[in-house]
Structures are given as C-alpha cells and as structure tokens.
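In what follows, a single structure is set out as structure tokens and then discussed.
All protein chains but one are shown in place.
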Amino acid sequence: MTTASAATPSPAAADDLGGGAGTALAPPSAPSAPSMWRRKPGGWLAVLPLLLFIAVAFGLPALAIAIGAFTTTDDAPGGAQWTTGNLSLSVHGAYFTALMGSVKLSALTALLGVVLGLPLAQAVVTSRFRALREAVLAASGVLANFGGVPLAFAFVATLGNSGELTKLFHLGDHGWSLYTFSGLTLVYLYFLVPLMVLTITPALEGLRVQWREAAQNNGATARQYWLHVALPVLAPSLLGGFVLLFGSAFAAYATAAAMVGSSVPLITLQIADALSGNVLVGQGNVALALSLDMILIAGLVMAVYVPLQRRSARWLR
Amino acid sequence: MTATATEASAVRDAGGATVEFRGLRRVFGTTTALDGLDLTIRPGELVALLGPSGCGKTTALRIVAGFEQPDAGQVLVDGEDVTGVPAHRRNAGMVFQSYSLFPHLSAADNVAFGLRMRGVGTAARRKRATELLELVGLPEHGDRFPHQLSGGQQQRIALARALALEPKVLLLDEPLSALDAKVRVTLRDEIRRLQLELGITTLFVTHDQEEALSTADRVAVMHGGRLEQCAPPAELYDTPATAFVAEFVGTMNRIPGRTGNDGTVEVLGRRLPSRGEARPDTGVDALVRPEALDVTPGGDARVVTASFHGAVTRLTLALADGTTLKADVPSHRAPELPAGAAVTVGLPDRPVLVDDRTA
Partner (left out) sequence: MAAITATTAKPKNRPRYWRGIVAVVAGLYFLGPLVVSVIFTVDVPNQGFTLSAYTGILGAAGFLSSLRLTLELAVATIVVVLLLLVPAMIAVRLSAPRLRTLIEIVCSLPLVVPAVALTAGIVSVLRWGPTTLARTPLYETILQIQNPSFPVVLVLAYVLMALPLAYRTLDAGLRALDLVTLVEAARNCGASPARAVLRVVLPNLRGALLNTAFLTLALVLGEYTVASILGFTPFAVWIVGIGGSQAQMSVAVSVLSLVLTWVLLLILAAAGRGPSFRTSSRKLKVKETS
C-alpha cells in the first residue's frame, strides 16, 4: 500500500489543525543557563588579559607616537617642548616626496591589482576543475603573504641587474632596472594580485546564476550583463579590494627595503631611515610624525573599506 | 477591476503562442534529464510541468528559455524552431525560483531592465514600469530595493520584469517554492488571474501537485525525462493513465486482486472492468483512491486508526489478509467507525486501474 503526499481534494482543515498544534507545542523559550553565567564576573575576567595586553603593547606605542609627533626631542635647543614642527616637516621636502611616492605607488599598484586580479579570479571561479580552483586559491594565500624578503630576492634573481632574465635578454641595455618605480610596481603586483583574487572570489561566487539568466532573459547580451549587472553589483567589492590593496602596498616595507634600498622614495623607508638616526639634530621625532601620517591614511582607508564591505555583504548574501 | 483590465490590455497585444517540444533529449553526464519529450502547449494555455525532482521538468523549461541546449529534438514557438536562438533574443519571460532580482536596482529599475537593454528612453521605461507594478499590485514599491521587499513581493516584481518585454511565452520555474504557505496560495491565484487576463501561453514548473492541479489548464506529469500524461486536473486525478501518475497525484491504495481473461479484475470479492496494462489471469494490484472506498460497519476488516481531517476522517484499515488501506469517510460518519471496529470495505461500480503487483 503506497501513499503520496496529501491529495488536493483532501480537506485543507488539516493545515489549520497542524498550525494550531504547532503553536501549542512550540519549544519553551530559551533555557536560563546563559543568564546564570551572566551573573558571574567570569566574562570580564577572561577578557581582561586581552584588554590589558592591548592597552600596554598597543596603547604605549600609540601614545608615544601621539605625544612624540607633537614634541621636540631632548637634543633640540631648549629641550623637549610641544611643537607642530615635526608634522609640518613630515609633509615637506624629501619626506613629502616619499609620502607622495608611497601614495602614487600604492594607488597605481592597487589599481593594476584590481584590473588584473578580477579576470584571474573570474577564470578561477568559473573553472570546471574544482582541484584547480582550490590550488589557485591556496597558492594565492601563500603568494599574498609572500611579500617581504623572499619575494624581493626572487625578483632580484630574475630581473635584477645580474638576474637570469636580465642577462638572457640583455634587458639592461634597453634601460631596464628593477630598482625603480616601475620595477617595484612589477614586484608589488606579485602579492597584490593574489590578494585581490582572495578578496574578490567570495563576491564573484556570490554573483547568482539567476542574475545572468534573468539579464539574458530580458534581452541583455553578455557585454550588457557585465556592464549593467555584474560590475555594478561587484562595485563595492571592487572598491573595497582597491582600498585593501592600497593599504597593503602602502604599509609594505620589507620588499622595498630588501630590494631597492632607498633609490625609490617611500615613506616606510624614510621612517626606518629616520629611526636609525639619519636625521638632523632636533628632528628625531619626525619619524613619529611620519608614522602618524601613515596611521591617518591607513585609518582613512579602513573608514572607506568597512562600509563598502557591509554593503556588498548585504547584496551578495 | 476595470482599472486592471485596461492595464492588462497594454500587455495583451503580446498574445499567446504555441509551444511545441519535439523529441527533446538532454543528458548530463550519466543522468538523462530528458528522454524524448513530446508536448504541445496551445496558445493562451497554462500548462504545469509536474514531477518528482530530477524528472527533467526544469530542464525542459530552461531549454525554452535558451539556458540549456537539447542534445536532440527541437523547441518550436509558433511553428518556428528556436533551438539555436541565443537566450537573450528569445521572446520568453521567465520567473526564477528566488533571488533573481538585481540587488543594486530598485524594483522599478528591475522591471524596466529589459527595456533599458533595448535602448528605450527613460520616460517610456518609467511609464511602462509603473504600469507593470500596478498590474502585479505593488504600485507603491517602485523605489524599494530587493532587500527591502518580502519574498512574495520580490516574486511579484520578478513577474512584472518577466512581462515587461511582452513575451509570447511566460516561464515559471517553481516561483512559489521559497514562500510561506499563505503567500504561496495568494500569489498562485494572482498569477493565474494575470495569466488569464493577458492570455499568455504559460509553462509552470512545480513539484507541488496542489499548485499544479489548482492553477493549470492541463497538468503534464513527467517521470524519468518522459511525459507520463498531460490532461486537465480532474481527468488526471480521476482517470490517471499510468500507475505512476495515479500514485504521484493524490493518495492511492494498492489492493491485491487477480485479472480475469475478459478484461476484468477480481478484487475485494467483486469482479469489475479493468484499465491499464496487465496480463490476464495474474495477481495484480488494483489502484483505488481513499475516498472511493465504501466503509460499512460489520465485517472481517478492522479500523486501526482514525484521524480527523476536518470535513472527512481518514481511516487506516486492515483487511483480513493483512493489507493496509486508507479510506476517507465523511466526518459525521466517523463515530460509527471507531478504532477497533469491525468493518466491510466496498468498491464503487467503476472500472479500476490495475498495475503489476509490487512487493
């Protein structure tokens, strides 16, 4: 004897009865265990070490920057006193050049990273081979973090003055040098493009097939779909990715330090240089002022990034 | 109502088209989604494609929309083969299961999307979007974004968007399955009302038989990539062509019986004309609906349980040979048939559908 689900002609009253029973049998409201816990101070006690650690390890250096950026060092004529000289120094002359150099390099590499990372991520996301997708994403995870020293040396060995490709194609004769703005751009993309792939992949995966099909169904060509649906939907993620890449490139130090020394003016290099004591007497705190500049820009970057992230999360839920 | 009628006339010009499936085949890897589907949908008709998941109903719909290509066979719209036409040039509006609205566009912009793709001017687009929003009963919601709309409202907007380009065919891919029961019924009736007003040929894919039987002109039951039966709801329910249809639609009892040599079957002590394919003189199952069984007090069958369903009470019965049956009796008769009562089960004087015995 076989039965299928309820037949149409069977009375709908069953639904009403079911609904009534469901309400009556609704599970009792959440048990009171959490509220019992809440009365104990355990929560605060467990959080306290973390807050103390941050207060000391993060608070003190932050305080030092905040104070130092606005005071002169002891070796200045007249001893330590309040000043805005450090900050104004940090946005003038060689320091300003370095700040602008960092901003330009970060903006350019972030833009290229977005433009190159998007098609790569799309190729990965739409790939039929699951293993390839996983491999590329795992590799991106490594490469996005492969910044710093090993990356610098790999490029020096490849395209440096005595690098293999430089020698093979006599690139030096054509005016190529890795230790320039464009050389650094090429190197930075090595970790920024994978970073973009990691950032944009969830958004691309969030693009629903129904949207493409609905667009087609409404007469949109593939180009129109990208122009009117996919790119606008991705826009917050793309902007967010740009901002994240910018911040990452802006904060990068090790790659540039290990590779170009100080032949390309960058703010991170200037700070390190100033910290090593390569400053005029009385300007010891300019490194702190430069750090404050960086923090302000990084803070701005986060302030742009977080709302964009929120919006795209809402769209691509 | 008159207002709706005038609005509807703006869309009616689209008219209905004939849609024909001819020997459609589609294989995905090892699974055969469509195994030679033949079906003709008449102009202005609403046909529900009904079947268990994996029966190929969605594939058939997606082939009409141009999202899938058949391995063999053709789809004809008004006699013209559209199999090779790319999806964006087919004149078929589609409503998806859910979440198909563009999240960055307002409801009105979603509705007008297709017009924008055609290069229609802003003013004309806005006018048409307003018309369509009124048509689906959401004139105030044009400025809302999809995430500000309920599931039912989203599907109404999706319906308006599907109708915006005055398609000749409307394709509904389980548009109600993600909604709550109440909204589902309201929207189902609304879709049917609109469809009748516009006279648009409509294909409605669903796995919910109640939905199919209550909305469609004809229901096409599919199984394993083939069409089992395509008939009006009542015919499908009363005289199912195959055992699959009989058991998929509604509740069905299997009662052991034996076929005779003269196209009859002996079941529950009676000899009745038989329908369906069965060899003569073999043990078969007779397929009988619960409400067709006649239950009277006294006899060698027993009532096992009785469950109240409102107007009727469903009895679970055990025959003397151990067979379990379900029978629906009017609830006012239930007191004389309590659990444990001895009863007799009778059959109506009608030909019965027989099928090879299972188990």
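Per-chain numbering from 1; labels A and B assigned in written order.
As a working rule, a residue touches a chain if its C-beta (ideal position, glycine included) is under 8 Å from a C-beta of that chain, and two chains touch if they have at least 3 such contacts.
In this text the structure is predicted, and so the values were computed from the model without any measurement.
A.B. asks: From the listed residues A:A94, A:V115, A:V149 or A:V209, report the one that touches the chain absent from this view.
C.D. replies: A:V149
A.B. asks: Specify the residue from the set A:L171, A:A235 or A:A251 that touches the hidden chain.
C.D. replies: Checking each option in A:L171, A:A235 or A:A251, the one touching the absent chain turns out to be A:A251.
A.B. asks: For the chain that's not shown, point to the residue among A:L89, A:A110, A:L195 or A:A215 touching it.
C.D. replies: The one listed residue touching the chain not shown is A:L195.
A.B. asks: In the complete complex, which positions of chain A touch the hidden chain?
C.D. replies: Per the touch rule, chain A residues meeting the hidden chain are 31, 33-34, 37-38, 40, 42-47, 49-51, 53-54, 57-58, 60-65, 68, 74, 119-120, 123, 126-127, 137-151, 153-159, 162-165, 189-191, 193-195, 198-199, 201-202, 244, 247-248, 250-255, 257-258, 268, 271-272, 275-276, 285, 287-288, 290-292, 294-295, 298-299, 302.
Everything below uses one rule, namely that only the chains that are shown with their structure count from here on.
A.B. asks: Sort out for me which residues of chain A touch chain B in the complex.
C.D. replies: Residue positions touching the partner: 1-17, 208, 210-211, 213-221, 224, 228-229, 232-233, 235, 314-317.
A.B. asks: Name, in rising order, each residue of chain B that touches chain A in their complex.
C.D. replies: By the definition above, chain B touches chain A via 65-67, 86-90, 92-94, 96-104, 113-114, 116-118, 147, 158, 161-162, 164-165, 181, 209-210, 213-214, 233, 237, 247-254, 289-291, 308-312, 314, 323-326, 328, 358.
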